[in-house]
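Here the complex is missing a single protein chain, while all its other protein chains stay put.
Read from first to last, the chains carry the letters A, B and C; within each, the first residue is number 1.
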Amino acid sequence: MDWCFASSRGEWIASAVMAVPSQLGGLDATVPLSLPGPAILAQYLVFAVLLGGIYGLVALGLTMIFGVMDVINFAHGALMVVAMYALMTASRMSGVSPFLLIPLAIALLFILGVGIYRATIAPIIDAPQENQLIVTFGVLLILTSIVQILFGSDPQKLELGLGSFRVAGVFVPEGQLYALIIAVIALAATWLFLQRTMVGRAIRGTADNRDGAQYVGIDVPRVDMLTFGIGAALAGLAGAVVPLFQSITPSLGDQYLINAFVVVVLGGLGSFPGAFVGGLVIGFIQVFGLAFLEGSTYQILIFLVFILVLLVRPEGLLGGASDG
Amino acid sequence: MQDQQTDRFSRRDFVKYSGVTGVAGVLAGCTGSGGDDSGAGDGGSGESGDSDESSGSTETESAVDEVVIGSNHPLSGSLANTGVRMDQAVQLAVMMKNEQGGIESLGGAQLRTISGDNQGEQELGGEVAQELIDEGANVLTGCYSSPVTSAATRTAEQEGIPLVISVSVANSILQDTNLNYAYRPQPSARRMGIDHARLLPNIVRDAGQEIQTAGLFYIDISFGQSIRDTLREELPANDVEIVAEEAIGFGDTADTQVTNFRDADPDAVIATSYRAETIELLNAMDNQDYRPPILAGCSNAAMNDVSALEQMGETAEGGFGTNFALDPTSSRAGDVRTRFEEEFDSGFDANVAMTYASTEVIIAAIEEAGSADPDDINDVLGSITVEDHIAAMPPITFTENGENENSLAPLHQVQDLRDRVVAPEKFAETDPSL
Amino acid sequence: MSPPLLETDELVKTFGSLVANDGISLAVEGGSIHGIMGPNGSGKSTFFNTVTGFYSPDGGAVRFDGHDVSGKSPDEIARHGLGRTFQIPSPFEDLTVRENLLAVFTDGIRSGLRVREQKRQRADELLDLLEIDHIAHQDAGGISGGQEKLVELGRILMLEPACVLLDEPTAGVNPSLRNRLLDHLVTLNDRGTTFVIIEHDMRVIADICDRVSVFDQGEIIVEDDFESVTNDERVRSAYLGGSAEHDASLETLIADPDPATVDGSEPGGRPSLGDDTATPSTGGASELNGTADLTSDSTPGDTGVTAAAGETTPDRSVIGGGSAVTAATRPDHTAESWIVGENLTSGYGSHRVVDNVSVKSRDGVTCIFGPNGSGKSTLLKTLAGVVPTWDGQIQHRDTDITGNSPADNVSRGITMLPQDGGIFGNLSVRENLLLGGYTVADQDVRESRLTKVIESFPELESKLQSRGRSLSGGQQMMLSYGRAMMTGAEVYLLDEPSSGLAPSLIDQVFEMTRRLVDSGAQVLLIEQNVREALRVADYVYILAQGQVQFEGAPGDLSDEDDLVSVYLGID
Partner (left out) sequence: MGDPLRSAVERYARFRTQWYGLPTLLVVVFSFLAVLPMLRGVSLLGVSPLGWLSLNSIILTLVWATAAQAWNIMSGYTGQFSFGHAAFFGIGAYATILLTADFGLSPWVGMLIGSLLAAGYGLLIGVLTFRYGLEGHYFGLATLAFAELLRYLFNNLAVLGGASGFFKPLPREYASGPGLAAFQFATDLPYYYVILGFLALVSVVSLVINRSQLGYYLFAIRERETAASAVGIPTFRYKLLGISVSAFFTAWPGAFWAMYFNTIRPDTVFDLLVNVEILLPAIVGGVGTVLGPILGSLIAIPASEFVRQSFEIPGVNNAVYGIILIAIVLYSPRGVVSWPSRLVELLRTRTALLSDDVR
């Protein structure tokens, strides 16, 4: 797409929709808008990056399934929740550090993902998209209910005794930092897997050209199954790092899910680096929106940006870089 | 307790699977309500009840042997953790009354609880109320989440069954409506804000400390916003300026909000949120090595809940909270708390205490009415004064619109990771430490 | 003389670097039937799409009935009275045939809820006229391909258009239905409707067209009446393949092996590429070396072929050399057939596309010819397992593989090259090639094959890290060949590998095909470039309407006119 064209259209929409937040600003009378000091700004920046990284990690599995199979996995958040509670329970029962149990959560979720694929997605992979959406929604209901019944809805916290680092007056919470590091490692590992292994290439090939894939002998249904499994495993990884910095509830997955949708579309369907770019965009909007806008107004901004990107660049910020 | 539950479910299952509407329960309800308007909303119950004569006749004869309280709480869904304990509070109050010999004025009639799960869904508020009424509830209590409570009041009003709200803070449930069958012993959101804005500055200033500025931390839903709105009015009226307002959504962390507080540096941070968000707030404060001179919660159940306090740890120590609470000066209240913790092995927090107190109001009304007839009970509720209850508030008595005239949200302080009432003096169990 | 009804002026349409329409100026007289011919990929359909507003032109203008309609939306243009049909029929499947006609936007913006009586009458008339009234109440999703064409024609006629552009209206239509359809067109034309028709079937053009334009590579190369056009050699070259000498008879093409280049490679055993365990240095590899030899043996003229399109003389010797290899094996038709399809029937949805066809692969190249829509691609896809077999049996080396998945078949050594090449556009060339060896478990085998494929296609070597879609059309075709070779198949099913390629590249395609044969594989090849294909063909099937019309050695098609008549449908 011609960029000039896109951006001029974008400006037009931007000017049309920006009328709304400026009115909101008018109501924002209680908190005067003054720029805080550099230390505070740096603090915001750190939080934005940390939050963005985690959002990126949360979106990885979703974008993978979306990109390869063209399925919107509504159960993504619920899969995260399963991993959170699995990790918590395993850690409490065994007394082993939760960091060491993360692979366990990933493996469990991979198996769960493969099971879900075989039971629900495989039979209707060629059906209309809305049917797949409803089916994953059904899975969401089932998983969330089971977790709720087993663990109750009390918020639970993993007692890790993690604190924070202080660097030049800026606090870096350990939990989030580790989560971010794990996220980056996960990104790198998944990226390497997809780039450097035959299976990874097969997955990318299938995402690129499902027809072409079968002509070179790629068993497409098998790749789908694997993709769903890996997508679920990535949800598991994301879920497993959340208890490092946050108290968990069975409904926590829903909160992450909506953000993950936004991130996936912002970054571009199926694009891994895009997921992190999208995550960072949302992280920045959320942190700075909370800092300078009233209430949860920043959410409005997130959805405006989301709609804007959908309209002028539906392939996402990093997706489908065209050569034209 | 366990037996009772099994019994309850098995009877209900029979209802479900056989398809017989209401069976015995309906008849109990019919007789109880004098049969005047119970048929209005439900064409089926009468006929099917008639067809089941054996159970019907026994129930009719023994109607005064038993009074049924319907407990309508979220037993599943995201509010279930509190909802289940609130339901247990109702059961405990009933259990203890029965142990003392039942309703005296009815010749020792036993009380029975039937429970319904509204899942915290507005659609189910009225539905579950109706089911409970159909199953024979003579009086109702519930429902925690305000839209659910609101839906339940409608059904209660239609069916002419009194509803004594256990916990539900939204002002408008009673204040914007014209209900004849709904009562709320607990302070409304507005009442809590007013009490908090008055009691907190007073106690701080009495101790010779300053409180000129405050930052509000609230969950950005109805509950948080309505307390925020009251505090916006009432804090300045008590010479406290609001210098920061920070919202939090479900499932968010509170890092940015705490940075904002650090930046604004208020004398007090007042949190109005659920347990998870309050834990996030204190966690973020720990992470940023920040603790406001005064930390307070307004209508914040986390500040009254032992397990939550333990999760929050030292940062919570010394924090203040305004919420309905157990009367620390009453030894009976202490007994109830101990009994509850033994019986159900879970925390007796403010919501649970308030539910217990509401059930006490119901029991007192039944006792005073000497009748299981909902209208009789309702008449009594309109004029009752309940002095003997476990909540830290003066005698409960209702105004025209069903609000408790003397509702009070006392101020308590976290000391040794337990919540202790420190104001007003009448209920104070200990002195504040500042 | 009245101005033309439809006129394009230097119309240009590009897709990225591909110029699909390069300044097309065409005038269609009102009341005429104008034919458009041209090989696949010559820009005919793009022209239709640009004229009717589905693509916005990158230059030039379209005038219709005195108005400039360039840049208008398709529905506006349709309402102006310029209708069109699609090459692939697109009925509204969930509507009945009659409802398909009623869904046409006839009443302008005023059209409300009620379907007007006039409109119903017109629909019924058209159903009658086109003789599809008996299926009026069937869902359009369940009718035959020919009926779909009629429905689509009827649908557009509902608009009472002044001019209709028909995109291959008779492709895939059985002869009796086709004749009826043509009769209808003539009748309608007599009543005043102007038609522009894209058609491969020369008989259609001959029978009904007043004027014919021939497209090649996005340009009009000839425009005249049918007689003159068919006698124009440029048309023959464009149509049957550009590299053949004008006066070379088929006999010379087929039976003129040049023994000089026969280098002794003997196809027959399973080729080394298909043998996962074979090490590159063993005897099996010599066949591949044979390929390499052939490349190295080739005279400087060889590069000339690649570079200079249409230069006929140097080109022939090489192609001749290629066919010589296969020609040496030609008499031996008793050799084993590795893949055998017996009485195959298959299709899509309720459409029967392949109807009781039996084919076999043979040593060398087995060509499948046939007009568009005759079921060639579907037949190959059925053999490959991509399209499920409804009836009949497929065997590979005496093993029943009916119902196998495409992946199973690739593992067995049966590889298909889809028409578009099927490459992975977002993956690098190297990755494309590596994925070709996906079914090869041993990494060493895969790597050594990769080396050989790159040797065979030196042009790809510098592009190994580029994305597949950044390659030129010819390079993409090389890539898909290379990728197919990576599977190490012994049977290759090639679906029009030359389609959409510039003539200069078509030679390469045949060279690549020949290399596959040289490596010992059996090849089933679908081709539009009949002349070219016949040079490499060892056996020929001709398909029409989903059935085999002819099968035999290419020598049996000794006369070009015979071939043309069967292939192009001139009686």
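The rule is short, and it goes like this: a contact is a pair of C-beta atoms (placed from the backbone, for glycine too) under 8 Å apart; a residue touches a chain by one contact, two chains touch by 3 or more.
The structure displayed is predicted, hence computed values, not measured ones.
Student: One chain isn't displayed here. Which of the visible ones does it touch?
Tutor: Counting the whole assembly, the omitted chain is in touch with A, B, C.
Student: In the complete assembly, which of A:141, A:167 or A:192 touches the absent chain?
Tutor: Checking the options A:141, A:167 or A:192, the one contacting the hidden chain is A:141.
Student: Who touches the missing chain here, C:92, C:390 or C:550?
Tutor: For the chain that is not drawn, the touching residue is C:92.
Student: Based on the whole complex, identify which of C:5, C:20 or C:78 touches the chain you can't see.
Tutor: For the chain that is not drawn, the touching residue is C:78.
Student: Any idea which of B:117, B:305 or B:403 touches the chain not displayed?
Tutor: Considering all chains, including the one not shown, the answer is B:117.
Student: For a quick check of understanding: of B:66, B:127 or B:403, which residue touches the chain that isn't displayed?
Tutor: B:127
Student: Can you list where chain C touches the absent chain?
Tutor: 52, 54, 73-76, 78-79, 83-86, 90-95, 99, 102-107, 109, 111-116, 137, 155-156, 158-159
Student: Take the complete complex as the reference. Which residues in chain A touch the chain that isn't displayed?
Tutor: 9, 13, 20, 24, 27, 66, 70, 72, 120, 123-124, 127-131, 133-135, 137-142, 144-146, 148-149, 254, 258, 261-262, 265, 294-297, 299-300, 303-304, 306-307, 310-312, 314
Student: Which chain B residues touch the hidden chain?
Tutor: Here the touching residues of chain B are 9, 12-13, 15-22, 40-48, 51-52, 75-77, 80, 84, 117, 119, 122-123, 126-127, 130-131, 146-147, 150-151, 153-155, 158, 170, 172-173, 176-178, 220-226, 229.
Methods note: only the chains that are shown with their structure count from here on.
Student: Counting in whole Å, what is the centre-to-centre distance of chain A and chain C, each centre being its mean C-alpha position?
Tutor: Roughly 44 Å separates the two chain centres.
Student: When the C-alpha atoms of chain A and chain B are each averaged to a single point, how far apart are the two points in Å?
Tutor: 37
Student: Would you mind listing the residues of chain A that make contact with two or more other chains?
Tutor: Correct list: empty.
Student: Which chain A residues qualify as touching chain C in the complex?
Tutor: Within the complex, chain A contacts chain C at residues 198, 201-202, 204-205, 208-209, 211-220, 222, 323-324.
Student: Touching chain A in the complex: which residues of chain B?
Tutor: It is residues 76-81, 84, 220, 232, 242, 244-247, 249-253, 255-257, 259-260, 262-263, 275-276, 279-280, 283-284, 286-289, 311 of chain B that touch chain A.
Student: Over in the complex, which chain C residues touch chain A? Could you list them?
Tutor: 16, 384, 386, 405-407, 409-411, 415-418, 421-427, 431-432, 434-436, 438-439, 467, 469-470, 483-484, 486-487
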